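My questions all concern the structure below.
In this view, the complex is presented without one of its protein chains, the others remaining in place.
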Amino acid sequence: MSDSPLLHDLELDLLTELFNIGVSQAATSLSQMVQQEILLCVPRVEFSTPQELAQRLGQQQSVIAISQEIDGPFSAYAMLLFAEHNSLMVVRQMLGNQLSEETLAELQQEALSEIGNIVLNACIGAISQGINDSFDIKLPHIKVATPDHLFDHLFDDFQVPSDQETILSLHIDMRLRDSQITSYLAFLLRGISFNQLKQTLINVLINIDTPENKKLRR
Amino acid sequence: MTTGGHQIEYLPNILNSINCGLIILDRDEKIIFWNHWIEQHSIISAQHALGKYFTEVFFEMSSSRVHEAIRNTLQLGYPSVISNVLNRAPFPLYSPYTLEKTAHAQHRIQQAIHISPILYPDNHRHCLIQITDVSASVMRERALEYQVSERKQTEKELNYFKTTLDMTMDCVFMFDPDTLKFFYVNQGAMAQVGYTYNELLNMRPYDIKPKFNEAAFREMIAPMLSGKQCSTNFETIHQHKNGSQIPVEIFLQYISPPGETPRFVAIVRDITERKKIDNLKSEFISTVSHELRTPLTSIRGSLGLLIGGALGTLPQDVKNLIDIANKNSERLLLLINDILDMEKIESGNMKFNYAVQPLLPLIQQALVINQAYVDQFEIRFELTTELNQVYVNVDADRLIQVLSNLISNAAKFSPAGSCVNLSMAHHANNIRVSVADQGQGIPEEFQHRIFHKFSQADASNTRQKGGTGLGLSISKSIIETMSGGIGFSSKTGAGTTFYFDLPEWDAPVANSNCAIK
Partner (left out) sequence: MPTKGSILIVDDSRVSRMMTAALIHEQRPSWEIVEAGNSDEALALIEQQPVDFFSIDFNMPGLNGLDLIKLVKSRCPNAKIVLFTANTQDSIQRKTNQSGAVCINKPITKQSINQILEFFS
């Protein structure tokens, strides 16, 4: 698993904090919507290749991905990923009723879109606020695929050579009423976008008024 | 919006013809576009809506999720999805086809909403609200859910019965009436014969019954298929996969409910234990009877000699006492013989020597044998028939035993001086022999038990009429063994007729196979 060499410890730390804030805000919104306590937390941020992430998602399962294209200080596809059977459970738990277990019908897919939209908006919002900049966000798309096919074509659009395909991924623990569900947040960054991300993080860190920084600035 | 000139002019027309709602708000949340669909579904005209604030027109929605999303869009440029499942019907919109004057919250259309930012040429963000009516989808999903839960409920009930049937310790076999292949066997059945479910589904009942081949089995079930019978009870042997044999009793039913495929259902009971007990009982009876018979024969022998005058003439009062002793020991002997006969018949050990022979001589013989006995009751017997030579396939001695039983009963229960009529006639494909007396008739309460063992109308009768109470039971068994049937008709005060039917046979031709007519 390739992570630390790409971002410095502090940069990763900052990113993790920003995501935690975003995800907590999303939890508050979701919680208000369904009058239930929902806890979301992000243990850590990692960088991986599409293959590594696919492996972590599990080979056979079908995965639901809600993705929003974002553009700003860096560009990316932001995605919220659930294993298909987990996704149904999320909707069911939030509604507290007995939906049919069989498949994800169109209306349930849309509900997941909304949940994805809330989480992604909150995370992008927290990052925006943290780096003091803003992003353009498009409406979410929903897709069902097996992990190995999840990122097909997306990197094509970015024209990224295959050895530079990097995904910034976070594992999100969702604690709902009776269950704990794992989902993933994945940011597919275009090649140069990765550097842009790194730069924006560094800018934030430098501007914190720590004694070391003050010395550096002089 | 960088399309050609004409198209921009047509844009409002297009937007007003589409089948979903479109509202555009400016950066202050004022309504600057309100399409036709929204007019129709909100009952608010564009004239009234344009230029007003969103919260003026939709006053109950000011602290709603939709309003929050609108603010996010205008301030931060974020798009929002407001799904139906999590929000149901935020806007007060109603179907134009079923509008009631006072639109009730319950009648709102189910909505799915998308809210997104649009950058206007003046570089200010505007907010586009798109609303779709998803009521049809919601109804479909609810119907589907209902079907699924119904199906689950049905499956659950079905499963309940199936597991009950699977696990009851009775052995249940079901097979198809045409192919005779098993299509269901329960756990008990599999345990009994030692085959697996899959193996049995390829087998037929006669595959596990050494006493039956296909032809014999089909013959047995034929009356049920043709509707003459709906069930049958029989004993046979089941052969286990490992070769061991199990005596069983089978209750076989043909079930054909209307609208369903018909099937055979067999409930099989292992009667090994019962057979053991029966065998023990038989042996016991046999042994005891033999043990009783030996001394009894000696007693009779001695008494007989005395009566015969072997020791000279006896004084009358001595003779009387010896007479009583003799008669009673004879009675005892008859009882023991009857009990032994009964046991032989029940255990299948009674030997029959069949021969095709004319029936009339046998009846005549029976009358002669019983003449002396009958005379003591002062009864006259007459034999009437219109038949010529008719033949039956019977064991002569046993048939005479049956006739003797009926004749002696008729004599016992007839008033003195009356006449008992014996007749022989055709009855369906059989020959019926009837013995009709003019006695008191059989009381109704007693009629159903008349062929049962040890049954006599009442205790007092026994003393008067004598007899062991086994006669009719033995006669029934004998006639049935000879493929016949026995019965009676009786009316209180008007006499009783006992009859038996036997299949009629062709006269025997030397060296040929005899056949039933």
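Order as written gives the chain letters A and B; numbering starts at 1 within each chain.
Everything that follows uses one rule, which is that a contact is a pair of C-beta atoms (placed from the backbone, for glycine too) under 8 Å apart; a residue touches a chain by one contact, two chains touch by 3 or more.
Computed from a predicted model, the values in this text were never measured in an experiment.
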Exercise. Please provide the labels of all shown chains that the missing chain touches.
Key: A
Quiz item: Which of A:T49, A:S62, A:N86 or A:Q129 touches the chain that is not shown?
Solution: A:Q129
Practice problem: Decide which residue listed in A:L7, A:I21 or A:M94 touches the omitted chain of the complex. | Solution: A:I21
Quiz prompt | Where the missing chain touches chain A, by residue | solution = 9-10, 13-14, 16-17, 20-25, 27-28, 31, 37-39, 41, 126, 129-130, 205, 208-210
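To be clear about the criterion, only the chains that are shown with their structure count from here on.
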Practice problem: Mind listing the chain B positions that touch chain A in their complex? | Solution: 65, 72, 76-87, 112, 114, 116, 134, 137-138, 141, 144-145, 148-149
Quiz item: Given the complex with chain B, which residues does chain A contribute to the contact?
Solution: 33-34, 68, 91, 94-95, 98-100, 102, 105-108, 110-111, 113-117, 121, 124-125, 128, 134-140
